[in-house]
Structures are given as C-alpha cells and as structure tokens.
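Here the complex is missing a single protein chain, while all its other protein chains stay put.
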Amino acid sequence: MALLQLENVHTYYGHIHALKGISLEVNQGEIVTLIGTNGAGKSTTLRTISGMARPRTGSVKLEGKPIHNLPPHQITRLGVGHVPEGRRIFPRLTVRENLEMGGFTVARGDVQRRIDSTFVLFPRIKERLEQLGGTLSGGEQQMLAMARGLVLEPRILLLDEPSMGLAPVLVEAIFEIIRTLHQKGTTILLVEQNARMALQVADRGYILQSGRIVMEDSAKALQSSEMVRKAYLGEE
Amino acid sequence: MPALQRAGNWINLYILKPIGQILVFVVVSAAIMSALALLLGAVLNTPWHGIDLLKTRKGIDLFNQVVKQLPDMLLDGISIGFVYAVIALGYTMVYGVLRFINFAHSEIFMVGGVIGFEVMTRLGEANALSTMPPLFVILLMILMAMAFCGILAVVIERIAYKPLRGAPKLVPLISAIGVSFLLTDVVRAVQALSRNVFNMPYPLDRVGNPPRIFDLISFDPITQLSKGQQFLNPPFLQTRIPLVGNLTTNMTTVIIIVSAIIMVVGLNYFVNATKLGKGIRAVSQDQTTAALMGINVNQMITLTFLIGGALGGAAGVLFGLKVANITPYIGFFPGLKAFTAAVLGGIGNITGALLGGILLGLLEAFFSALLPFFPALGTGYSDIFAFSVLILVLLFRPTGLLGKKEDEKV
Partner (left out) sequence: MKAAKYLALVIALALVGSFVTAPVASAQDAKVIKIASHSPLSGGQSLLGTAIRNGVELAIEQYKKPIEDMGFTVEFVPFDDQATPDVGVSNAQNIVNDPAILALVGHLNSGVAIPSSEVYNRADLAMVSPANTNVNVTDRGYPTVNRVCGRDDAQGAAGAQYAVEKLGSKKVYVLHDKTAYGEGVATFFAQAMEAAGVEVLGFEGTTEAANFDAIITPIAALEPDLIYFGGIYNQAAVFFKQARDKGIKANFMGPDGMDGSDLAKIAGEAVVGLVYTSAAGPASVYPAAEKFVEDYKAKFTINPEAYAAEGYASTQIVLAAIEKVLSENGGAMPTRADVAKAIRATTDFDTVIGKISFDANGDPKVATYYILQVKNADPAKWGENELVSSVTAPSPLTAKEMMEGGMEATPEATKSN
C-alpha cells in the first residue's frame, strides 16, 4: 500500500477551481516530485495534503486511512511534515524556539535530541540558536525551515520549492541535503520549479498543468520526455 | 553542579531579569516625571517680568507643593499604573494573537471586581474575615476571580467571537461592544435581584490580622467574637508600611504592586519559557505555519483568552481593594485607560503593556494632583493632558513606545 495516496482530489479557493481531480501516490522511501509552472496547483496539492486546504471531493489517505477531514494540527501529529513555500520562519522566535515549534507534537524528552540530530545536516543553524528567526539570511532561513520540518521526524516530508530565490551554490547545497535525506530513507514529496534538479534527485515525478496531472512517470523517463524537455527543462 | 548552575540561570532569566526590567521602567519613568514636575514648579513659581505666567492659586508656593506631594503622586501613579498594566496585558495578548481588540475586556475586569466582592462579602457573612489570615483572603479573592473571569473570557470567545472569525474585522468588534453592554447589565440585574444592591463595597475594614502564634494558645474565637471584638488587631489593609525615610504607604498599595509584579513575571515565564507559551507566540506570528507545526490554533486562542481574562479578573480584585467600591459600570474608564496603555507601549507587546501602564498611571497621577493649582484648569482636565501626551508619543512613534522593537509579540 502506498504511504500517501490522493484520489481524484478537487480543491477550490472560493470559486477558483485550483485542483481538478488530482490522483497521485507516494511510496515509503521514495522521493516524488511535482513539477509545474507557476499557478499550476503544486502548493495547493501540498496544502490539501496537510489540511490547510480542504478537498471538496476526493480523498487523501495516509497508509490507507483518510486524513482529509482532519484539522491540520492532527495531520501533523500523524507524521506529515510540511515545509511551506517561502520558508515561513517565525520571525520573532529565536532559531531554537523555531526548532522547538517543529517538535511541538513530539514528546518533551525527545525534542532536544531530535533538534541536536538536525545539526548534522545543518551545522550553520547551530551557531545561530539564540538569534531571532527574522534576522537570518534567506539561505539560513531555508535551512532552518527544513530542519524545523525534520524535528518532527516525519513519515513524509512535503517540501514546497526549497530552492526558490537562493543563489546557485545554496541550491546545490539544498539538493545535496535532499539526497542525503533520501539515503537515510526519508519519504519526500518535492515541489519544484527547478525541474532539472528535481528530476535528478527524484525517483518518480508528476507533471501538473492548471490543476490536472498531465503526465506521470519515473524521473528518468520524464527527463527524456520530449514534452518535459521543451516545457520544463528549457531545451529545444 | 551543572544542575545548580542551570537553576541559577533560570532564576536569572525568568525572575531577576524581568523584575529588573520592571524596576528600570518604574525608576526611569518616575525620575523623568518627577524632574519635569519639579522643573515646572520652579519655573512657574518665579514670575516672568512680573507676570504670573499661569496664574497659580494665590499664596501657594508651587515648587514646595510639588515637593510635598511628590511621594504620594509617585505611589498613586505606580500603583494605579500596575493595575492598568495588568488589564493592558489582556488587551495586548488577544490583539497579538487575533489582531482584534476585545472591547469586552473592561467588563471582564469589572466582573473580577464583583467576584472579589462576593468572596469577601460571603467570608464576612460567615464571620471568617477577621479570623482568616488576610493574605489568604486576598489570595482566595484573586484566584477565584482569575478562575471565573478566565472561563468567562473563553466562553465569550466561543459564543461571540469565534463564529465571526471569517467575517470583516469590524464585525467581531461590534460583537465585543455588545458583549460589554450585556455583561454590565447582567451584573446589574443579578446584583439587584440577589442582593438588591448596585454599589458593591468591599468590607475592607473587617479584614483582620491572624492571631499571632503566642496569641493562638489563648485565642478562643467564640468568646472573642461574642464580646464584639471583631478585630484582633487594627484593620490589616490600613497597616502602614515604611518605605524610605519617614515615608510610608498602606498595605493595599504594597499588595497591588507585589501581586502585579508576580503576575507579570509569571506571564513572562509562561510566554517565554513554556511550550504552550511559545505556541501562543508562534500563533500570533503566523497562524497557518503554526498549524503546520501541529499547534492547535484554536486551543492557543482559547488559552490566550483564558490568561487574558484571568489577568483582567485579578486586576478587578486589585482595583476593588484600592477603591473600596465596585459597581457594574466600574470597568469602562480603567478599561479605556488600560487599552490606551497597551497602545502607548505598542499593542501586541507584553513589555510594552507594562511600560504603557506605568507611564499612563504616572501621567494621570501627576496631572490630576497638580492641575488644581491652576484655577483656570483643575483636576477635570487631567485626562486631556494625559491623552495629549499619548497622541504626541504616537505622532512620533505610531507603533507605540516598544512597538518597533523585535520583542516578544504575543
């Protein structure tokens, strides 16, 4: 059984029909990437999974159990970690407090150990623990946002455009971390506009266009697809 | 050893530091106000080219008068300032989390005063006031008011605000004003029907000292009371407490200041050091992301109202102890002033509420105690002056005194 399964999900913002029947699956240990242009519905898909948006019809199942009627904080408790678009660091909490918020649902005794274990991947953060979140640079904020998501030790991590607005070196670093997480067995649903990088780290991918999945395949196959190369990889 | 060091750190961070901060606020504001008052007294005392500039009341040496009144003005200002600060915390916390001004907070404060009255009166009726330890009586009043008002605030949020959360900002505001009127009239009706009273005087004179240990042996409450000896010692709350020199203050003022400091320090600890407190701060900064962290946003909002209401209730009791009489309409002005204090300090900012409260209390005390010496003005103008200062501050710092600083915004 797939770890995460969306079936024919329709999500609306008022009258705007953002998702028009999305079905997708993420299996244990996989990195799956969602690729699409701006406004295709990638973030909405993640938001629907984590409960920030409600599907009008269709279902979201975690290990076969429907979760689309649960409030967001309960979905998080079930192990769905969501690193939102634009990092969304709490600006007036310290870095340490931001990390503690990531472990809000974690038993008290475990939080510190888990925070410490994120320092292996994000050593820069350790130096900034007492600084306010709002004072970090963009790259550091992205690192903090991911570290904060990992404190939950999620069963599936939803990453929304982690490379957005970062210098190329930092983009490299972020993807390196994603690769490491993959090796450690973390399941990831990765939303990216940088399709090239995303398809390099992913096992499988879905192509989203105006709220519909127009293509799904292994990352390799997508990389070599004519359509994908033209529309998303900028090749002629 | 490290355990000891950690405890030391903890005391330093959550007790000494906030108390130090409060002390700095009090001392600095008091010093500035005193200096200004003395300066004004000196300047206006000397006629300028033979013209008595402000036509001070004849035969009064204004400078001397300021010197004479200074200790009282400071104590009055600080004690009412702390009450404003505790009320202001309720406004500021709710604003921080919901960006919503809970206009019913002034009436929750009033209900706190009523609960204090009920507890005290009932103890009095049971003849327990003069025999129970006074501090226990006051603690009981405060705790009961905190519990009742905390729950009241939560219930109000559930019924009158939560269903309107998606509505335009103005709608819950109107609802809050409605709740505020409703609470006033409910209290008025309940007290009229149950006790047939409108004024709710605190039986302060009847709070006695507990029997001292060596008295205890020979103390026989039945015979003592039947002899009509209600007070074993002089009324506790009127006990004079020596300060510096031959300056004294009464017990009530000390109780108000100490309880307010305990509450501020406690709130500071809760908000900065506990998981739930940090959760409230996270919700106040970014509700959606807080929900992604697994924080139950509604629970945090409930908790905010619970704490804000409890603080308001406690402030009501402190106010009742200070003024001796509570009515259903008592909430309006202190509420307005506390709201002003919250804005003055920077709404949404806990430290700001404290600073704003103390400053406003001092401004009010100084203006209304000194204006009588200017016959053209008089005490009645004190609010105009106090609010002019507020407007001036906001012209230069629209976010309030501490609003800009990246501080713990709840």
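Here the chain labels run A and B in written order, and each chain numbers its own residues starting at 1.
The criterion applied here is as follows: contacts are C-beta pairs under 8 Å (C-beta built on N, C-alpha and C of every residue); 3 or more make two chains touch, one makes a residue touch a chain.
Bear in mind that the values here come from a model prediction, so they are computed numbers and not experimental data.
Asker: Given the contact rule set out at the top, which of the displayed chains would the hidden chain touch in the full complex?
Answerer: Hidden chain contacts in the full assembly come out as B.
Asker: Kindly state which of the options B:192, B:247, B:262 or B:384 is in contact with the chain not pictured.
Answerer: B:192
Asker: Among B:46, B:274 or B:325, which residue is in contact with the omitted chain in the full complex?
Answerer: B:325
Asker: Which residue, B:30, B:73, B:145 or B:260, contacts the hidden chain when the whole complex is considered?
Answerer: That would be B:73, which touches the missing chain.
Asker: Touching residues of chain B against the unshown chain: what are they?
Answerer: Touching the missing chain: residues 57, 65, 68-69, 72-73, 76-77, 79-80, 158-160, 162-163, 182, 188, 192, 198-199, 201, 205, 238, 250, 252, 319, 322-325, 327, 329-330, 333-334, 364-370, 372-373, 378-380, 382.
As a convention for this text, only the chains that are shown with their structure count from here on.
Asker: Could you please state the distance in Å, as a whole number, between where the Cα atoms of chain A are centred and where those of chain B are centred?
Answerer: 47
Asker: Can you list the chain A residues touching chain B in their complex?
Answerer: That would be residues 50-52, 71-73, 76-77, 82, 84, 88, 90-93, 97, 100-102, 104-105, 108, 132, 134-135, 148, 152 of chain A.
Asker: Under the touch definition given earlier, write down the residues of chain B that touch chain A in their complex.
Answerer: Within the complex, chain B contacts chain A at residues 275, 278-279, 281-282, 285-286, 288-297, 406-409.
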